[in-house]
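With one protein chain held back, the other chains of the complex are shown just where they sit.
Showing chain A:
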Amino acid sequence: MANTQRPLSPHLQIYKRQVQMMTSIVHRATGIALAVGSVLVVGGLLHLAAGEDSFNHFKSIIGSPVGMILLVGWSWALFYHLCNGIRHLIQDAGLGYEIPQFIRSSWLSVAGSIVLTVLVWAYVMTAGGAA
């Protein structure tokens, strides 16, 4: 149970929306999404180990429209968690704590993740689609 005796931080609703707040929330959300998405990695390996028919079946699943949408979402979640994760590691080293730097690095994470996702899918599309 929540121990209401200890001091609690104010509820999120009273804060003005800020990019640093959104990057933090999205970092957690993408982390959860990636944990669920690990099924994709395990599934791919198991299907490859199970033989040719099984592997082709897996390829047809991830190559389907629903599979492609999930893959685009998964890749963006991965790149966002990667970019913002690197940002967090840098901050853990004690750097970039000035508020303007904090805001700038927040936007860098967002922009970096979008650029990486677009680059990867541009490559996939020019190579003739996934799977």
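Everything below uses one rule, namely that a residue touches a chain if its C-beta (ideal position, glycine included) is under 8 Å from a C-beta of that chain, and two chains touch if they have at least 3 such contacts; residues count from 1.
Here is the rule we use: contacts and distances are computed from a predicted model.
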{"item": "UniProt protein name of the chain not shown, from \"Redoxin family protein\", \"DNA-binding protein\", \"Aldehyde:ferredoxin oxidoreductase\" or \"Succinate dehydrogenase hydrophobic membrane anchor subunit\"", "value": "\"Succinate dehydrogenase hydrophobic membrane anchor subunit\""}
{"item": "Among A:Val19, A:Ile61 or A:Val124, residue touching the chain not depicted", "value": "A:Val124"}
{"item": "Where the missing chain touches chain A, by residue", "value": "1-2, 28, 31-32, 34-35, 38-39, 41-42, 45-46, 48-49, 51-52, 55-56, 75, 78, 82, 85-86, 88-89, 92, 120, 123-124, 127-128, 130-131"}
